[in-house]
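One protein chain is absent from this view; the other protein chains keep their places.
A and B label the chains in the order they appear, each numbered from 1.
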Amino acid sequence: MNGAEITQLFDYLFMVMLLFIGLAIIRLQNLFAVVMLTGVYSLIAAAWFVSLSAADVAITEAAVGAGISTVLLLAAMLLTSGKAKPTTAFRHWAALVVMTAAGAAVFYALGDLPVYGAADSPANTGVGMAYIDRTPAEINIPNVVTAVLASYRGFDTMGEVFVVFAAGVGVALLLNLSGRGKRGED
Amino acid sequence: MNPYVVLRVVSKLLIPLIFLFGFYVHFHGEYSPGGGFSAGVVLGVGVILYALIFGMDAARKAVPPWWARIGMAMGAFIFAGVGFVSLFMGGNFLDYTALDPNRTYLGQHLGIVAVEFGVRMSVTAVIIAIFYAFAGRERTGDTAEG
Partner (left out) sequence: MIEIIADRFTYAVILVLMMVGLYAVIATGNLVKRMVGLSIFQTSVFLLYIATAKVTGGGPAIFDYSDLAARTIPEDAIYANPLPHVLILTAIVVGVATLAMGLALVVRIREVYGTIEDDELSEIDHDDELKKGV
């Protein structure tokens, strides 16, 4: 068994774990368990990112998904309620119908996706590989992801930073950043 | 007053390491996986851990909320500022090659470091600000209708 086969086995393991966690999140009504399983889901997704050779993404997903999202969801849960009402039969069937319709649509399109891991797929032959070829001479730093993020697509990243800034301002406006709650009212 | 001695001792050991790792991820981002976004998130997690273990008041003393408020804006400002500097030095907007008078890749290095600094500052500050906003809120409205 070589390295690639072992990685593939790990991938199957991650798939099974993610599916089980997803189903458990649907079934559970206790929000604390749901929030914790969401953190686990993100952490396993981060492990899968490593095996899909996306190391930068994995670091961010591990810190965001297992750290910050979980803390925020826990805080929101404590500020609201700890238990969800059980799903009604009508909602269950409605969701199942929507899910089946959407699922049929995406699975119909599955055949148009490139073969998994193909180097000659349209997604992997265009601009992405051109960045790899040009980075050594133009930017001259080893990590191509950083080069594309900060330099080639700098304008895109600037927009993202402004979106993050806007979200921070929005939360601060909704929930009073100075953090004293509704002090003015009581 | 805090009964969780093990948690306090372990987190006192861990928090400096988390910050060190955050700065490593930032400054080593050109050579290994990492960069401004990841580093900002890791640094934010360090502050959140401190606040969870030692309480909000201690955290507010260590990292005052107005730091987060200013940092949010400053990070975005630095990013756009680098773009305008390269514009005024004769290049296009965010064309870092123009930052070096000889037009070599050194300008790119300089621009990437500056931009990543802005990203890291903004992301850290936003995450701390969001956490303060949620954690400082008290549970109210229990007597409301419904």
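The rule is short, and it goes like this: contacts are C-beta pairs under 8 Å (C-beta built on N, C-alpha and C of every residue); 3 or more make two chains touch, one makes a residue touch a chain.
If you're wondering where the values come from, they're calculated on a predicted model, not measured in any experiment.
Student: Pick out the residues on chain B that sit against the missing chain.
Tutor: Touch set of chain B with respect to the missing chain: 31-33, 35, 37-38, 40-41, 123, 126-127, 130, 133-134, 137, 140-146.
Student: What does the interface between chain A and the hidden chain look like in terms of residue numbers?
Tutor: Residues touching the hidden chain, for chain A, are 4, 11, 15, 18-19, 22-23, 25-26, 31, 34-35, 38, 41-42, 45, 48-49, 52-57, 60-61, 64-65, 68-69, 72-73, 75-77, 79-81, 84-85, 87-88, 91-92, 94-96, 98-99, 102-103, 106-107, 110-111, 113-119, 121, 123-124, 127-129, 131-133, 135-137, 140-145, 148-149, 153, 156-157, 160, 163-164, 167-168, 170-171, 174-175.
The rule we apply is simple: only the chains that are shown with their structure count from here on.
Student: Once bound in the complex, which stretches of chain B touch chain A?
Tutor: Spelled out, the residues of chain B in touch with chain A are 25, 29-38, 41-42, 44-45, 48, 52, 56, 60, 65, 68-69, 72-73, 75-76, 79-80, 83, 93-94, 96, 105, 108-109, 111-112, 115-116, 118-119, 122-123, 125-127, 129-140.
Student: Considering the complex alone, what residue numbers of chain A touch chain B?
Tutor: 55-56, 58-60, 63-64, 67-68, 71-72, 75-76, 78-79, 137-143, 145-147, 149-151, 154-155, 157-158, 161-162, 164-165, 167-169, 171-172, 174-182
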